[in-house]
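So that we are looking at the same thing, I have put the structure below in structure tokens.
Some chains have been omitted; the remaining ones sit where they do in the full complex.
Going by the order they are written in, the chains are A, B and C; count residues from 1 in each one.
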Amino acid sequence: MARDDRHALTAMGQAYPDRVEVRGRDLTGDLMGRVTFTEYFHLLLAGDEPSEEQRFFLDLLLVSIAEHGMMPTNVAARMTLAADPDSLQGAVAAGILGAGPVVLGTSEECARLLEEARASDREPIEIVRELHATGKRVPGFGHPVHKPIDPRAERILELADARGVSGSHVDLARRLRDAVAEEWGRPLTMNVSMPIAAVLLDLGFPVSAVKAVPILARTAGLLAHLAEERERPLGFHLARAAEQSVEYEPRPE
Amino acid sequence: MARDDRHALTAMGQAYPDRVEVRGRDLTGDLMGRVTFTEYFHLLLAGDEPSEEQRFFLDLLLVSIAEHGMMPTNVAARMTLAADPDSLQGAVAAGILGAGPVVLGTSEECARLLEEARASDREPIEIVRELHATGKRVPGFGHPVHKPIDPRAERILELADARGVSGSHVDLARRLRDAVAEEWGRPLTMNVSMPIAAVLLDLGFPVSAVKAVPILARTAGLLAHLAEERERPLGFHLARAAEQSVEYEPRPE
Amino acid sequence: MARDDRHALTAMGQAYPDRVEVRGRDLTGDLMGRVTFTEYFHLLLAGDEPSEEQRFFLDLLLVSIAEHGMMPTNVAARMTLAADPDSLQGAVAAGILGAGPVVLGTSEECARLLEEARASDREPIEIVRELHATGKRVPGFGHPVHKPIDPRAERILELADARGVSGSHVDLARRLRDAVAEEWGRPLTMNVSMPIAAVLLDLGFPVSAVKAVPILARTAGLLAHLAEERERPLGFHLARAAEQSVEYEPRPE
């Protein structure tokens, strides 16, 4: 084994014949039956136990984003299960692949925007104006269904204020909202991704952890849709409706 | 729209402009800030709030199976992130695809075995003998690392007994263990998948929900490995170690 | 390195600083510019160059199954690209996950049926009757669109006969068709999966290679749909049509 190989390290965990160690804890003695799944998720992700507010908001944010009706990710997952009924994991994977920047992964883009804005000391209106001028959208604003407000976003901000968790990132998120309204000449919905990012950053999570929350949350939603799909199949019905909404027209050569 | 299309129904949820309804509840008013993620997972999956014991054991089981060191699923996910660093969802999907019957999905096979055994009224030793005779393995027994016992399995059974949750499925799991030892002439480790299945069934979950637990749990573990991978990349190191463990030898024609 | 590790072998290929060896050939000298992709696929899969008939039918079968309109796999892939426009590989993966036994992977089940039927020496009508009696479908028969015949299946059989390739597996496929018609009391469409399996087996491919053909073929179709999607996006339109075809109705408690 080469020298550098000896230094390949992980701090996650290790299984031994008679015990499992995770993040320096004994899985069966210290964790099983003692911590909730949300507390454990924090330990796994961040390396230590959450504070009471970290725990509260991790639960809140996971609940806020797990389920939102027959979303594209659920549709794709249900079609996949219809085609391969024995592979629940394949259907979940197909659904998770839709957690890209446009639909579910926006929270990470919001976190990056918040971090860059704070690091640069620029005014929100400057940042927003520049994005607008270069034809880019501002992540976290606009929603196809929720207008004029996203009730989930408002609820998160309300609880963050009430529990004294709102800090500089939440403040910046609100100033970005005002700047967007000024630049666009009308209010745009601040969608759920922006407060998810702002609250996680105010609670001390790094940018790189922000996207983990919507992905874990949506996996729970996918698993529930797929459990329903197993009992009440809709996959081929959904596929047919999609197919019939498109016409075939060969391109002239 | 054809007649049958009017009857395509989902009971999961629906987004409206000013609110989101999930399982008949108002997401922002009834659920956000009021239920934990585990309680919400139960509501999503089963359609109602968990009892105190259902909540406790759902947390316990999710914690028991989320992380187990540098497992094949984590290795595959880390390599995938190394190759495509911007797609966290792609790496998670690659990892989840390894949650097949051999590694992580065994709990569903255990649940089926328990259900069939109960439905058939056959003695465990008969069932085990038949599986053995036809060259099949008994799902839930044997483990490459944990010998002679899987500490996670023992801890789950201990808590199920202590809290009065152990019922006919846990009892059957233990009798299967004895039967396996008798048939194989030595004890085989009852691994964590069997008590996960037995406890979930004793708590009233349907067989079709059993696999959702390890998949959600392992997603949390994958997300934590991938957060570490982003800060301390091991993906290509792991790939190189794997590659170097195999020799190329062209097949004679 | 343990003893058994020294014997971990692959016959596929190896990259060296100045050359790449694949299946015992020099990639740049022997293969690039000298063999078609189909011939190379045969070399990769089977370890040697195809005969003229193997090459012809591999091309034929790949062409027969690559594209079939706005299939569920294409719908799922397009939705995934809409949600994550930068990850072509994620969208392809989501589409491939739908290549399960129900939709695209049936050819492997057909191949297993043909092999088992040949090994058992049982009459087709016996096999079909038993499947029917136990509530199972006969793989390779029935199609939601193509009735009374699948034109692709007929074309494959026609060419297999014309080129003298039809052997005992093609013969058995036809006898299964007659048996199905007798048992069901009416003809069922022999769909494209059955001749794909029969011809590949008659050409000497092992059962384990049969499913590789539809998966490679469908990947080509997916890539073409996704290239169109990039220029003329339909993903969210398809998702909306699917979503609107389902009604939300909370389950009474």
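By definition in this document, a residue touches a chain if its C-beta (ideal position, glycine included) is under 8 Å from a C-beta of that chain, and two chains touch if they have at least 3 such contacts.
Everything numeric here is computed off the predicted structure, so don't read it as measured data.
*Asks:* In total, how many copies belong to the whole complex of which 3 are placed?
*Replies:* 4
The criterion applied here is as follows: only the chains that are shown with their structure count from here on.
*Asks:* Taking all residue numbers used at the subunit B/subunit C interface, answer same if over half belong to both copies and different if under half do.
*Replies:* Subunit B and subunit C contact each other through largely matching residue numbers.
*Asks:* Could you give the separation in Å between the centres of subunit A and subunit B, each centre being the mean of its C-alpha atoms?
*Replies:* Chain centres of subunit A and subunit B, defined by C-alpha means, are spaced 22 Å apart.
*Asks:* Rounded to a whole Å, what is the gap between the Cα centroids of subunit B and subunit C?
*Replies:* Centres of subunit B and subunit C (C-alpha means) sit 30 Å apart.
*Asks:* Can you list the residues of subunit A that touch 2 or more other chains?
*Replies:* Answer for subunit A, listing residues that touch two or more other chains: 69-70, 87, 90, 93-94, 97-100, 104-105, 234, 237, 241.
*Asks:* Quick check: in the complex, which residue numbers of subunit A touch subunit B?
*Replies:* For subunit A paired with subunit B, touching residues are 5, 8-20, 22, 27-28, 31-33, 35-38, 40-41, 44-45, 56, 58-60, 62-64, 66-70, 74, 87-90, 92-94, 96-100, 104-105, 108, 145-147, 149, 151-152, 154-156, 159, 208-209, 211-212, 215-217, 219-221, 223-228, 230-232, 234, 237, 241.
*Asks:* Mind listing the subunit A positions that touch subunit C in their complex?
*Replies:* The contact residues of subunit A facing subunit C are 69-73, 75-76, 79-80, 82-87, 90-91, 93-94, 97-105, 234-246, 248.
*Asks:* Can you list the subunit C residues touching subunit B in their complex?
*Replies:* It comes out as residues 1, 5-6, 8-14, 21, 23-24, 47-48, 84, 86-87, 89-90, 93, 245-251, 253.
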